[in-house]
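One structure coming up, written as structure tokens, with questions to follow.
In this view, the complex is presented without one of its protein chains, the others remaining in place.
First chain written, first letter: the chains are A, B and C, and each begins at residue 1.
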Amino acid sequence: MSTRLSEGGRLIDRSRKIAFRFDGKRLTGHPGDTLASALMANGQRIVGRSFKYHRPRGVVASGAEEPNALVNLGEGGRHEPNQRATTTELFEGLAATSQNRWPSLDFDIGEVNALIPRFLPAGFYYKTFIHPRPFWKHVFEPFIRHSAGLGRAPDPRTTDPDRYEHFYVHTDLVIAGGGIAGLQAALEAGRAGAKVLLCEQTAHWGGRAPVDGVEIDGAPAEAWIAAALAELEGMENVHLRLRTMVAGVYDHGYVIAYERVADHVAAPDAPRHRLWRIRAAQVVSATGAFERPLSFPGNDKPGVMLASAMRDYLVNWGVSPGDRTVVVTNNDDAYRTAIAIRKAGLDVPCIVDARDTADGPLPQEARALGIPVKTGMAIANVKGLRGVVAVQLCRQAGEGAVIEDVICEAVAMSGGWSPVVHLWSHCGGKLAWDAGGAFFRPDHEKPPTSHDGEGFVVCAGAADGALHASEVLGNAGAATGRALARLGLSAPGRVATASAPDEAALSPVWMMPQGAGPKKRAKMWLDFQNDVKVSDVQLAAREGYESVEHTKRYTTLGMATDQGKLSNINGLAVLADALGAPIPQVGTTTFRPPFTPISMGAIAGEARGAVFQPIRRTPIQDWHERNGAAWEPVGHWRRPYCFPRDGETKRDAVNREILATRTSVGLLDASTLGKILVKGADAGRFMDMLYTNMMSTLKPGRCRYGLMCSENGFLMDDGVVARLDDETFLVHTTTGGADRIHAHMEDWLQCEWWDWKVYTANVTEQWAQVAVVGPNARKVLEKLGGDIDLSKEALPFMAWAEGRIGGFDARVFRISFSGELSFEVAVPASQGRAFWDALLDAGAEFGITPYGTEALHVMRAEKGFIMIGDETDGTVIPQDLGLDWAISKKKDDYLGKRAQERAHMTDPARWKLVGLETLDGSVLPDGAYAIAEGVNDNAQRNTQGRVTSTYWSPTLEKGIAMGLVLNGPDRMGEVLEFNTTRKAARGEDAPTVKARIVSPVFYDAQGEKQDV
Amino acid sequence: MLTLTCPYCGVAACETELSPGGEAHLKRFGPGSSDDDFEAYLFLRPNVKGVHFERWRHAMGCGKWFLAARDTATLEVFGTYSAQTTEPPPGIVEAIRAKRPDWSPT
Amino acid sequence: MRRYSAFAIAREAARHHLGWERAWASPTPKASYDVVIVGAGGHGLATAYYLGRNHGIRNVAVIEKGWLGGGNTGRNTTIIRSNYLQDPSAAIYEKARSLYETLSQDLNYNVMFSPRGVMMLAQTEHEIRGYQRTAHANALQGVATEFIGPSKVRELCPIINIRGPRYPVLGALWQPRGGTARHDAVAWGYARACSDMGMDIIQQTEVTGVRREGGRVVGVDTTRGHIGCGKLGIVVAGHSGVMAERAGFRLPIESVALQALVSEPIKPVMDVVVMANTVHGYMSQSDKGEMVIGGGADGYNNYTQRGSFHHVEETVRALVETFPIISRLKMLRWWGGIVDMTGDRSPIISKTPVEGVFVNCGWGTGGFKAIPGSGWAMAELMAKGHSPLAAEFSLDRFREGKFIDESVAAGVAH
Partner (left out) sequence: MSDLARSALPGAEAGGIVSVREMGLQGMVTLRADLSVAAKALKKVTGAAMPEVRGMTEGEGTRVAWMSPDELLILCDHSAAGEMARGLTEALKGQHHLAVDVSDARAMFSLTGEAGALRDVLAKVTPADLAALAPGEMRRTRLQQVAAALWFESGTEARVVCFRSVAQYVFDLLALSAKDGGAVGYH
């Protein structure tokens, strides 16, 4: 059993206690503990269950590479699954529960899987569950899904109470990793005057060196680290950041870092996470190295840990892994663990070294402490069900015949180290195989390249393969020098020298013992979380999943939450061996961001609630809000759909608004309509290219409705153009069209007709625009007074005028989208709200009624006016809509004209716009199709038209619709059958609705009402 | 995440301040042009894996369109330049040649 | 080929799984084939499979520059649906979907087609109208879909924030037999079946040129030498432009990066696929427990299989709003693929200006779901010179203006 020692623990504050809970048990730890160290200190050996076989698992690592110790953290809205205990700082009141087990961690029914893993090899699901067919959906898949996942999902009835934010930074250098390599790099770059951001993912500086007893410039590493920090803190150009993980490196020096601002606090009054979005000219990856496990049978049992992690728990947190620990290794570094354990007063029954000799300074020191060193040996088996109780030793060279049993509670394993090359690789940096160290390290010749085609990442220290302390600082110095040189800077000052006892070469060991048979190989874990074993990788190779990417996907090796940090290299080596190919030829899988998982909350940043998306507001929006508007989003605008009054349904409200407008006067906030000024000597010529109509002939003072097509011929926008003066047009666009059309204009002006004298300005938001509509519209405006003559004679239909209405600066357009007498009045936005209020006042005696977009839509449909987005859908040309009158025959060219000459566009069989009226007065269903005889080549029912808009008309008291119909205009009076979907989904014959083809103008066909 | 320098503002703009606009230096074909020419103008693209000339708009900035020469396989940028030109200017061609000696304009 | 079954697993378990044979062979290329397919993605492999199965053409090689299934087929978010608006689209996607229903049995390889249902949320009035139109079209196309209300949406997917303050859910287009499948298995299953028919799948071999004589294809140059062929199918997705250039023509295609991401795995909370086009995001939960999330496409040409961060930011932002529970989940991995976008965002299955050369591409952001149908149609076109399913997807449509535009129905086409 693991426990807290009476002394030691450089990171904990023993003077204070912290209470926390695990699976409901009340436990205590100290400030400085991680959840993992605190659990171990409390003797909690099993901390989780594996994914596939539900095997009991203990802590194996001490950092980001941990695959086992994942917990559900927090409660209610703060519940977070899959939190890594090794990187979770303990805080008062922390509550965690174990995952992937039922009913309890110690007794898990799912563990039955572990008894039959033989029947569940890699990819077993591809080979079975095939018959009978419906069983997959109804039996097999639910079974698999039931055992899926790790952590518990958050409760949908709760919401995350925390806030998140982004932070943009531009800097010369980002340094990832605050070990001695990262600190050295920061010192050098700082002294050279570069702008530096140094990020360390944990809560403390210095990395491994203090744990490993490294000396720098003759003193313990900690002294140098403290001095380095002091110097760095004094530099204006250097920023230091703890709890900040560099998550990804992207093209052109874009770097994402993930700051856990408040994860170590119970209920923070601060953003929980801050996502740093950094532009760095250069990146220094001083991310260290990961220790590799060894693949021996039973290497996944609770109590088997990485040697370096065990050392971390002893030195950093004063935690003993157990009274007796066997160390198994293929290198000298792991002897440090044996020595540390022994020095802590605990027993190391033996060191099992797969190499034939071990006589460097560290092995000698271990022997001197009385620890037996067994060379050429291996572990044949780990005994114990819920954790280690003994190991059985054998010869590494053999097949696993047991030579002796060694009683122990813990095993420290080390298979060597692999540089953390993730950040180097994210953006395309290539790797080289280092045969001596048996690892991949950055190939300096092939760095990831930036916008200038030059490398922009360097690796420093252990991350570059400089594993031994004596090489680390020199390597970091040189790497930083390369990065600085690319910045045109050079590094003054001295690089410190670190020292540690020499280490002999490791001997690569990918399987232990090397001759293990299939039974043993099926118990050697590679990917701990996903339960991928040596036998699985070998199976993949045997079945032809030879590419490392196939093996990964077939076995799920490296796809767990640690992303293969623990043992991908072991897996590759096993694959290479199975294929008889050299390791570098097999290569690695792709390194993808993030380095360790980051919260979705942080990615979304502040964008939730009120600032999820901008809501564009008109100057009159407040009034709409206060008067109970139902909303219709249009782009980022949010327009009133209607204004339901007490007890009214939306439909009631729409009908009321329409009738009030048609009989007296209504009011529409039309401020969202696009308004673009087009001015210059060539403005007329430009307008003629933009619109299908002839616009250059429009007279100042007059308005004209126009159509705009894309160069591909399709209708893209419509609206009224007013000519302000000889040189100036005011273009009205649809609400959604303003920015798009303005950009479209600028595109043509800047990129095609750049010699034309035309300027545009988008003045949409300068104006509040209100449509005053209905037979009493003129009376209301006249009541306000002012200096504009609003009479029919002075201001006829399709004219505009400028002046004052009441006290307001106004432009009045005599245009109508409803068929009624209508004035669209634009006033400066700042006066918009006051103007609206004044209209309501003046109109009170006429029962003036604000209306929303739905009333607008119904009224325009009653008049047979098309609506962009309803009658058009990106496939419709003006000719389809009977708008030929708006297509100038006199112009040689306009945008879309050439496209409209293509075969399909001139096809007489194109569907054309008509009105539709059901025989029974009902409303046609939205989007219904007119059925035709027979089926097409693909057995789909033939059709001959479709509904484009359909409404209940309160004016006419019946359903009205528009649609596109084959030869429609020539078939007036014919009755079509439209489909419904009511029963179709159930496969039954759906009823159809009969409707007659009529003129699309249902109301006031002569246009008498608008022209008064 | 590209950075492109707007030739008008001189600002090294983040991709999120820009909007992309497809291939540059297209020649417009209008009424009277052949079906072949018109189809090629609207749709057919070399879509090269390598040096690409393209349009960008400094949308969250000066609002101007500009052109860029960029390698689509490495994202290296050889330069940005005015949109008011029908072919890559000599300076850009030189910059590309310096890095891609085998490259020739198509 | 030995058949896969639970029984076979039990038998193999007894001998430690040492007896399994290769799923597909690793042959040396022959001097020539009747048909060469370039690209061992889902579409290329399915084309080969149906050439053999439906048309008896088995002297076929599929040449792949990397590892089979390693293109977009191996990196997509696996959504399968056929609730398309336009007739030609609905026809081919529904053909594909119905083939998916029995694909595991046909291939004797469990591709885990899971018809758990796909729901496309309507969050504006405009979207409601659009989806109602699609539902009407689908009813006549033989595609079973239904427009459902918000309470049904909540019942089917309790983790959706129906009353989202910004875009409340107003309804959804629901295709109960849409769903997902295991993407890698689709490629592997077809590859195994092709190999079993005696076809050669030649991996790690790039086609570098197309040889023509008198305007007709006679073979291809590869990194492993010349290989002759009677007919050539180019099925290379993101690399279609590059291959077309090698064959001497241009395509209405641009290649851009599309991104996706997965969360860490959690216990099942979501049994359906949800697409929210107003806010631009979609999500499903895999059988392993990860939330599988699709991001947006970059707007510029790109061949790097990496995209820009802000597309992922936008997607995640949209999904946190739609599914608030994901706020405290963590993104595990994030990647990109290079998709081939056509001028009307619909695919191309067509003859080309070079006789004997056929092209199948342009599936853009949404071709995984089409794999069986596309292979079926492409094989028919290559074997017989005509396929009703492919007819409308020919290259001529760009010249004639006969576009198949689906953007009306869905902002994104996954």
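In this text, a contact is a pair of C-beta atoms (placed from the backbone, for glycine too) under 8 Å apart; a residue touches a chain by one contact, two chains touch by 3 or more.
It should be emphasised that the depicted structure is a prediction, and the values quoted were computed from it without experimental measurement.
Note that the undisplayed chain, when the full complex is considered, contacts A, B.
Contact with the undisplayed chain is limited, among A:R191, A:H239, A:R355 or A:H742, to A:H239. Set against the missing chain, the residues A:A203, A:A834 or A:A886 yield one that touches it, A:A834.
Touch with the chain omitted from the figure is made, among A:F140, A:W224, A:F808 or A:W911, by A:F808. Among the residues A:R277, A:R311, A:R336 or A:R941, only A:R277 touches the chain that is left out of the figure. Across A:T590, A:Q613, A:T663 or A:S696, the residue that sits in touch with the chain not pictured is A:Q613. Contact between subunit A and the absent chain runs through residues 163, 165-170, 195, 239, 268-271, 274, 277, 279, 605-607, 610-611, 613-619, 636-637, 677, 679-681, 757, 759-761, 763-767, 807-809, 828-831, 833-835.
Residues of subunit B that touch the chain left out of the display are 8-12, 14, 16-17, 59-64.
Heads up, the rule we're going with is that only the chains that are shown with their structure count from here on.
If you average the CA atoms of subunit A and of subunit C, the two centres end up 22 Å from each other.
With touch defined as above, residues shared between interfaces to two or more other chains in subunit B number as follows: 1-2, 35, 42, 74-75. For subunit A, the set of residues that touch two or more other chains comprises 250-251, 254, 712, 899, 902. The part of subunit A that touches subunit B in the complex is made up of residues 250-254, 279, 449-453, 711-712, 743, 746-747, 750-752, 754, 892-893, 897-899, 901-902.
On the subunit B side of its complex with subunit A, the touching residues are 1-3, 14, 21, 28-33, 35, 38, 42, 55, 57, 59, 63-65, 71, 74-77, 83-84, 99. Considering their complex, residues 4-6, 8-10, 12-13, 16-18, 20-26, 66-67, 69-70, 74, 87-88, 90-91, 95, 101-102, 104-105, 108-110, 112-116, 123-126, 128-130, 132-142, 144-147, 158-159, 165-167, 182, 184-185, 188-189, 203, 263-269, 278-279, 286-289, 304, 306, 308-309, 312-313, 316-317, 319-321, 324-335, 388-389, 391, 397, 399-403, 405, 407-408 of subunit C touch subunit A.
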